[in-house]
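Data first, discussion second: the structure below is written as structure tokens.
The other protein chains are all here in position, but one chain of the complex has been omitted.
And now, chain A:
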Amino acid sequence: MKVNAQHIDNFKENFLKQYKHPYISNDIYEKVFIEEYMYLIYEAANNYNQVIADALINMQISLNVHDLVDQHFSDQASSGHLKQNQLKVLLGDYHSSLFYKLLSNERLTEALYHFLPYIKQINEMKVDLLHNDFPPNKWVDNVLLVYTNLLKGIASYYNIARFEELWLPKVESKILNIYKQLPWFIELKNHDQSQLEKVIELRKQ
């Protein structure tokens, strides 16, 4: 099936209609629902099982929104800003609970157990990125792992043939093409942006 912008829009609209928390403003969802990237995950899993696809998108929203929590609180921050920040913590937890609830309710505990190590690894990698100095090339490798690990989980769950060889390079290239929308390449980087961009440009080719 040929994927076009309309497909992606429909996917986003349908997903948010079903799972968006009614109290949370669209602004936060706009920042975390990076359409092209989310669609990669959704499409990969939805070919096999829609509940698993929905659960994984909920998990990815949770992971993305927690990246947006302020690293430190500022005494100067307005009460509105602080409240938005608090909501990001809670919204991430809410979508992670939906991931868990969807898989439990559909008796998909085997899938749950399969994906948990991938989720743990993503969080481990994020903590490593926060606390260690990596040269720009290694930084990009690690950030790619943060953004591709759920896809790797899908590939291994469904035994997708030659994933690493055929599919992963395309996925990584797509991610590098939209890097400006991904916090670990922009706000959370611990490198000079121009250095990082050079590496990204080289890797895209």
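In this text, a residue touches a chain if its C-beta (ideal position, glycine included) is under 8 Å from a C-beta of that chain, and two chains touch if they have at least 3 such contacts; residues count from 1.
Basically, contacts and distances are computed from a predicted model.
Visitor: Quick one: find the hidden chain's UniProt protein name among "Heptaprenyl diphosphate synthase component II", "Molybdenum ABC transporter ATP-binding protein", "Xanthine dehydrogenase" or "Methyltransferase".
Guide: UniProt lists the chain that is not shown as "Heptaprenyl diphosphate synthase component II".
Visitor: Which candidate, A:N10, A:Q50, A:T109 or A:S156, sits in contact with the chain we can't see?
Guide: A:T109
Visitor: With the missing chain put back, one of A:N46, A:Q60 or A:S96 would touch it. Which one?
Guide: The single option touching the absent chain is A:S96.
Visitor: For the chain left off this view, which of A:H131, A:R162 or A:K180 is in contact with it?
Guide: Final answer for the missing-chain contact: A:H131.
Visitor: Of A:H7, A:H81 or A:K120, which one is in contact with the hidden chain?
Guide: Result: among the candidates, A:K120 touches the missing chain.
Visitor: So which bits of chain A touch the chain we can't see?
Guide: Against the left-out chain, chain A lists 21, 23-24, 62-63, 66-67, 69-73, 82-83, 86-87, 89-94, 96-98, 100-101, 103-105, 107, 109, 112-113, 116, 119-120, 123-124, 126-128, 130-131, 188.
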